[in-house]
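Every protein chain except one is present and positioned as in the full complex.
Up next, chain A:
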């Protein structure tokens, strides 16, 4: 079964688990942002949570994880702003956190300094 993750790596579907992030998913701003990435026939709020739970999206996550672990998504990682070499889901998620969380924090600091 190719869905099996190497034991040492983080499982993507357990990070973006609809139950754990339910409140975030129901935030109107988050809904508005995510809806556009759903199939055109499915662009409604309810579909965000139910698609995340669906076998098809779970499948997409394992395909994605497998691709990340191959270490060959360098182009995509660069586009996302991740500089480090990534060949595990864990490294990818840490990279995302660094780029999209820490950047924001430093932007905030920047703003404060500007004021």
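Please note the rule applied: a contact is a pair of C-beta atoms (placed from the backbone, for glycine too) under 8 Å apart; a residue touches a chain by one contact, two chains touch by 3 or more; residues count from 1.
Just so it is clear, contacts and distances are computed from a predicted model.
**Q** Report the protein name recorded by UniProt for the chain absent from the figure; options are "Ubiquitin carboxyl-terminal hydrolase", "UDP-N-acetylglucosamine transferase subunit ALG13", "Mitochondrial inner membrane protease subunit" or "Protein OSCP1 isoform X1".
**A** Per the UniProt record, the undisplayed chain of the complex is "Ubiquitin carboxyl-terminal hydrolase".
**Q** Sort through A:42, A:78 or A:109 and give me the one touching the missing partner chain.
**A** A:42
**Q** List the residues of chain A that touch the chain left out of this view.
**A** Contacting residues on chain A, toward the hidden partner: 2, 5, 7, 9-12, 14-16, 20-21, 24, 30, 33-34, 37-39, 41-42, 51-52, 54-57, 60-61, 63-64, 66-67, 70, 72-73, 80, 90, 93-94, 96-97, 99-101, 104.
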